[in-house]
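One protein chain is absent from this view; the other protein chains keep their places.
The first chain written gets the first letter, and so on, giving A, B and C; residue counts start at 1 in each chain.
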Amino acid sequence: MRGVSVLDAAFFRRWMLATAASVDREAERLTALDSPIGDADHGGNLRRGFTAVRDALEKEPPATPGAVLTLAGRLLISKVGGASGPLYGTLLRRAGKTLGDAAEVDEQQLAEALRAGVDAVRQLGGAAPGDKTMIDALVPAVDALGSSFAAARSAAEEAAVATTPMQAHKGRASYLGERSIGHQDPGATSAALLIAALETAAAGTEADGE
Amino acid sequence: MRGVSVLDAAFFRRWMLATAASVDREAERLTALDSPIGDADHGGNLRRGFTAVRDALEKEPPATPGAVLTLAGRLLISKVGGASGPLYGTLLRRAGKTLGDAAEVDEQQLAEALRAGVDAVRQLGGAAPGDKTMIDALVPAVDALGSSFAAARSAAEEAAVATTPMQAHKGRASYLGERSIGHQDPGATSAALLIAALETAAAGTEADGE
Amino acid sequence: MKMLINVPETVVADALRGMAAAHPELTVDVENRVIVRKDAPVAGKVGLVSGGGSGHEPLHGGFVGPGMLSAACPGEVFTSPVPDQMVRAAAAVDSGAGVLFIVKNYTGDVLNFDMAAELAEDEGVQVAKVLVNDDVAVTDSLYTAGRRGTGATLFVEKIAGAAADEGQPLERVEAVARQVNENSRSFGVALSAVTTPAKGSPTFDLPQGELELGIGIHGEPGRERRPMMTAGEIAEAAVDAILADVTPRNPVLVLVNGMGATPLLELYGFNAEVQRVLGERGVPVARILVGNYVTSLDMAGASVTLCQVDEELLRLWDAPVSTPGLRWGM
Partner (left out) sequence: MKMLINVPETVVADALRGMAAAHPELTVDVENRVIVRKDAPVAGKVGLVSGGGSGHEPLHGGFVGPGMLSAACPGEVFTSPVPDQMVRAAAAVDSGAGVLFIVKNYTGDVLNFDMAAELAEDEGVQVAKVLVNDDVAVTDSLYTAGRRGTGATLFVEKIAGAAADEGQPLERVEAVARQVNENSRSFGVALSAVTTPAKGSPTFDLPQGELELGIGIHGEPGRERRPMMTAGEIAEAAVDAILADVTPRNPVLVLVNGMGATPLLELYGFNAEVQRVLGERGVPVARILVGNYVTSLDMAGASVTLCQVDEELLRLWDAPVSTPGLRWGM
């Protein structure tokens, strides 16, 4: 357990920028993961989306946490395409809407907002835990957010790795049937990057994100 | 110098069959030679043609030397296509016509007939010695026929190898300009097979040809 | 792998510029990535909008024109387009008679077109959707994202396009499109993997003596890897996979489709085998189309699509069409 910290719009901006930076760094790996069981575009998709998010946040930073996430979600939807665009877009948009227009939120509220976002993603894409999708990383990460960003990060990273032995039941990888077994899911991997960026943002500087 | 031997229709049949056999054996090599400076079909072309020649000779063997060559030439023209079909077809057809309908001919007459055939090929294709074509093997071979089949064979084989440093001025290889230098000409190589088969035929058995 | 491109980032935009130049009969909005019939909206006519990732050309942009699509939205390579493109396309082609979205069944395409439909309806456009899911290599169950949309897309776009051009109302055009999809089945094989511009190397490793059976059009591996087969054996595998799923009662349209890098010479030879197998299995054939129509960049391979047609569907198939990729009768 730890003290309650206050998360303002700047924190949320740092979060998005840190995500953009790590997606940028890891784009080739994400695409490589998307090759044997997908169509080799996941890295490029997210890079295109988060680059747009970064550009928008740098140009005209929204004033509230909710507005940052809503803007990011909307941009992902209108720039990414593919499966991950609407899914990540919905995740962030719903989380943003859930935060409303509070100027500051606490970690508890962030966790609740993300839980609402994950529920929206589950509803939209129909995936459940175990289907070898981003959901497999997002669900345990949100559960662990109650403890700490670090715990959420480890939970997401472990969960991403744990998709490897699963057989995919949703998305493109499901076409492969049993041949999808033995490969780590690209979306679960990028979800872990998103969660890990919370910790970077909490470190307080935007250095990593800008 | 050597004694004059008599060449009958059976000899000419053996010659064509021995050519068919060696073209069959060497088809892949001829195609391989036609790859770097051509279009990788020379072996297949000649195999298709001489297979037709063999089939026809086995079905209904013509009675005279001239008729054997005329038939072979006509079949090459109507089965091979490409540059080599009309050229080899013309070579044998003209040689056959030159032999007329004599039942037997001597080596001298064969040499003259082939010379007429080579002239017809030169006229048809416009190639001169040094242009890196079948002409480069045929001309010295016909010259050496006055001595012996063995001499003609060596002359043709040496001449085929000697096309390697030449720059092609006729046929497909000419498109390559200087890049045609350093490769042995496929047509000169197959011409050497044709000439070499005379010696096989003279050995008297059709073993090699059937 | 080498490509005839500038940089991977501009591949789609460059292609659209090239299309715009080559096809003055279309309106190609390079910036917003929408390809529209020049005469759109056509008064009283239902608008037909499709789209999907790029890399399947001539699908979909090459099927825009009289008798087929009203507009197409090209996404990034193998990536569904975004809702903004579809909304824009819908607005451009709606004459008030409504718009039909033709959507290949991939998670990304479905989600993006769904969002677009909501947005377009907010703007007052009446939108219907039809899902194309013809690929029998994928079992349609709780454990997959459902059958993929592949070759049947061409049949749906052509036949629904003819219905729309005749002035049939939205419900009718939608019903025709749905019927064509339900009557269609596909199966594909790959002899080589795909190289996307962004990745620059083949998406998977396919050794010399092997092929993939049951592939899609996005460079995904198939359901099964097998030692290399002859054209005749492949035709049997493809046709039999389809016939295991459906027994055609009516004559079929046959699409023998190249995946992009298979020469037409081979495709025609493959068609000969497909026709032999259809004959042996007693399937009556109404029409045959052979060519590279629903492709997967530089993949070598082919797919077979069968679509059962009654007289009405056959009439619509035969109706005039004038697009860069499919053209007859005008």
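Everything that follows uses one rule, which is that contacts are C-beta pairs under 8 Å (C-beta built on N, C-alpha and C of every residue); 3 or more make two chains touch, one makes a residue touch a chain.
The model shown is predicted, which means the values in this text are computed figures rather than measured ones.
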Note to self: Just to confirm, in the complete assembly, which displayed chains does the hidden chain contact?
What the structure shows: B, C
Next item on the list: Would you mind spotting which of B:10, B:67, B:102 or B:124 touches the chain that isn't drawn?
Entry: B:124
Next item on the list: Against the chain that's been left off, what residues of chain C make contact? List them.
Entry: 2-7, 10-12, 14-19, 21-22, 54-55, 57-58, 62, 77, 191-192, 208-209, 211, 228, 230-232, 234, 256, 260-273, 275, 288-290, 292, 295, 297-298, 300-302, 322, 327-330
Check: Considering the entire assembly, which residues of chain B contact the chain that has been omitted?
Finding: 31-32, 35-41, 43-45, 48, 77-87, 124-125, 167, 169-172, 174-177, 179
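Going forward, only the chains that are shown with their structure count from here on.
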Note to self: Is the chain-to-chain touch network here best called a line, a ring, a star, complete, or other?
What the structure shows: other
Margin query: Quick check: how many Å separate the C-alpha centres of chain A and chain B?
Written below: 74
Check: Using the average of all C-alpha atoms in each chain as its centre, how far is it in Å between chain B and chain C?
Finding: 53
Check: Using the average of all C-alpha atoms in each chain as its centre, how far is it in Å between chain A and chain C?
Finding: 32
